[in-house]
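Shown here: the complex without one of its protein chains, the others still in place.
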Amino acid sequence: MAVINKRFGATDGYITMPDGSEHYIFGWVDLTGIPDSEIFSYRGKAQLLGPLLEAKVGDEVYLTLTNLGMPVRPDLDDSHTIHWHGFPNQIALYDGVPEASISVPVGRDFVYYYKPLDPGTYIYHCHFEPVEHIQMGMVGPLLVRPADYDPDNPAYKTAYGYATGTEFDREYFVFLTELDSAAHHQVAVVQEYDWTEFSPDYWLLNGRSYPDTVKSGADLPEQPFSALVKANSGETVLLRYINLGYQQHSIEILGIPVRIVGQDAVRPLGMNGENLAYWKNCNYFAAGQTLDGIFTAPAPGTYPVLNRDCYKNANAGVTPGGMVSEVQVFTAGTLPPQAGPGQ
Amino acid sequence: MTVNIELWATDGYMSTPDGNSIYIWGFSDAAGKKAQLPGPRIVVTQGDVVSITVNNILPEATSLLFPGQSGVLADTGTGPHLAQPQFDGSGNLVSLTDFADYPGNPDTNPASIKYTFTAGNPGTYLYESGTNPHKQVPMGLYGAIIVRPADYDPAIPTRKTAYGENTGTEFDREYLIVVSEIDPALHSAVEKGTEYKIREFKPRYWTMNGRCAPDTMFADGMGCLPNQPYGAMIMAEPGEKILIRYAGSGIENHPLHLHGNHTRIVAEDGRLLKNGATDLSYKRFTVLTGSGQTYDQIFTWSGLGYSPADPIPTTVPNLRNLGVGDAGWTLWSGSPYLGEKGDIPVGVTSFNGIGEYYFMLHSHEEMQITNWGEFPGGMMSMLAIFPAGTLGDTGIIE
Partner (left out) sequence: MTVNINLWAKTGSLSLPGAGTVPFWGFAGAAAGPAQLPGPLLEVPQGENVEISLTNDLTFGVSLVFPGQDFIPQPVKNPDGAFVSYNLETAPGGSLIYSLTASRPGIFLYESGTAPEKQIQMGLYGAMVVRPPGFDPGNPATWTAYGPGTGTEFDVEKILVISEVDTAIHQALASGDDPAAYNLDYFLINGRSFPDTLNPDDSGTQPYSGKITANSGQRVLLRIINAGFMNHNIRLQGIDIKVAAGDSRPLITPGLDKSYLKHTVTIGSGQSYDILFTAPAAGNYILYDRNLNCCVNGNNFPGGILTMVGII
């Protein structure tokens, strides 16, 4: 059991869509290990998605939230929080709901503490004025490994623990959000936005819109999570689906049905241990839900990933775009072992 | 047992926390009373013969569907018959079921109707209009029915269940939350008699039990909400089994996320998730509540045991360095610990009573937790965890 110390900064920044448009965001930046004297230089460097937060069951996570303020909106002195979405038996102080505990004002730090008890795919996000702060980009992936997780031992490289039928060779995030560019513009220029008018024009996988989704992580430094899924034929791939948008989505991979072995960070088990895992051709799921899907990489080829609500496969009306990506399957033995989630 | 219920289909107004007053159609439980949102809760026992009479004083015909009930009989004075879709003389469908006409219809069809069914299965159900449902249901002509299992006995813990003894559905307290949407432009069109354009449906308010947050957190029967009698705050003590019944009465599906812990869904649409000995119940931290559907869940929050004697492993900064009550109020106690209270900044009102915890319950389509765009509001409430032994008789539906 390890002690994990992390420090995330909350600030603003810009992201880019494939059509070259830039969009103002709020978001997170990883300050772990950065000397206090240098953290000021991270203002305005928010990324979408926020940095991956990863822990093992039994670890102790001390997560410091540092509110760096908004260089583009110095007038906006909003506090921020971190809500670990789905954390079981949480206490109010660490739950990140400002109406029910505390928030972190500009220039201040707060240490959240978590000792994860259950493995699975979770989310973290800011819960301060969440309709604005989540849409503006204060979201990130959070995964909890089982206590016996061992990436070097295939029987223990699992989503939910030894002998749970969740072994995998590679793992990827399928993190869904939407971008309402009009809302982002209004926030950038200090105007009110009626959130009931929410109407996205970009639909994002891992903070990117197609074809940027299939570019490498390093190609878009402010959007560091590629959505390209790669595997050798015959390998087992774990997809960690997360919906943190404001819409329901239906995600399909042509030629690859997916077996759902986890949902909302629990294995689907009945009261007597009945294994309720199920297959889906299309995964229809909603904001605030997560799924763990597994498939065996079929014959080599390029398998399109798309939103079956096909109008969401667009960038401001231009297709193809939006929630589209690829599963690239190579001849067995082509790819070296995966270095880490999404790599 | 035979249960006779009388409802009046009528109009009224609902209040929203931002000061709006919105025209509704709905049901009341007495002649001359205004419509309430949602309609009166109906609580019966499995095996009961339930007769529900609808007296219509709206300007158009109305009716009731009972999804999840079978063999529903309708009687408009000519004797009971299987409730059926209704067609006009030209063969056009005019109602999904037998209806009560509007008073004074020159065709002189009766303006009241009696539906009768046997409550065959325990569970959570909706009743809702089957006449112009694209208009009448969003206007408010809906309500919920709870059917107790035949062996229900609140005095015997093994028989205080949602679905009967040995079904794994024992509970200590129960809450019913009916969710829906409000597009004030459509309500206004009905009030003014202008064209009702469902294609332009665009909700500005989202409701739990007919209320928008923060009114959702007020108690039942608040005088300031005369036509919205049901609160939506969930209150529990650590370790208790809480039965939470969700019902989707709107047009949209809503992902309801409860902080604090997973729930276990034990039934959908009033049908226990069991096949003989095989248990199909499942856990979720977000329940996608489909429109027209119901979800019964068991929830327990036990906490992680933090107390002043077993303190949290971090140091809470001085209040000067924290945001507390940014809106001028907070539900926080000022302490990390259940049952403890601490300092709250001067000028901030704490609505915390005795050091209880509050966890949010809300739609995760976040524009739905606003009142016409202003957070906080809409489809949002709280779960309150009170120290053991302090809550008393709360969470009882009769």
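Per-chain residue numbering starts at 1, and chain names A and B are given in the order in which the chains are listed.
Methods note: a residue touches a chain if its C-beta (ideal position, glycine included) is under 8 Å from a C-beta of that chain, and two chains touch if they have at least 3 such contacts.
None of these values were measured; they are calculated from a predicted model.
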Missing-chain contact, candidates A:210, A:241 or A:295, resolves to A:210
In the whole complex, of A:205, A:261 or A:276, the residue touching the missing chain would be A:276
Cross-chain touch to the chain not pictured, restricted to A:62, A:284 or A:330, is A:284
Full-complex touch with the removed chain, picking from B:138, B:168, B:229 or B:260, is B:138
Residues of chain A touching the missing chain are 210-211, 214, 248, 250, 252, 254-255, 257, 274-276, 278-284, 298-299, 301-304, 306, 308-311, 313-314, 317, 319-320, 324
Across the whole complex, the chain not displayed is touched by chain B residues 65, 67-72, 82-85, 92-93, 96-97, 130, 132-135, 137-138, 195-199, 201, 251-253, 268-271, 273, 275-276, 278, 280, 288, 290-293
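Keep this in mind: only the chains that are shown with their structure count from here on.
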For the pair chain A and chain B, the C-alpha centroid-to-centroid distance in angstrom is 32
Residue set of chain B touching chain A in the complex reads 168, 202-204, 253, 255, 257, 259-262, 277-286, 288, 301-304, 306, 312-317, 321-324, 326-327, 330-332, 336, 338, 357-360, 363-367, 369-370, 372-373, 375-376, 382
Given the complex, residues on chain A that touch chain B span 60, 62, 79, 83, 85-86, 88-95, 97-105, 108-113, 115, 127-132, 134-135, 193-198, 244, 246-248, 263-266, 268-272, 274, 276, 285-289
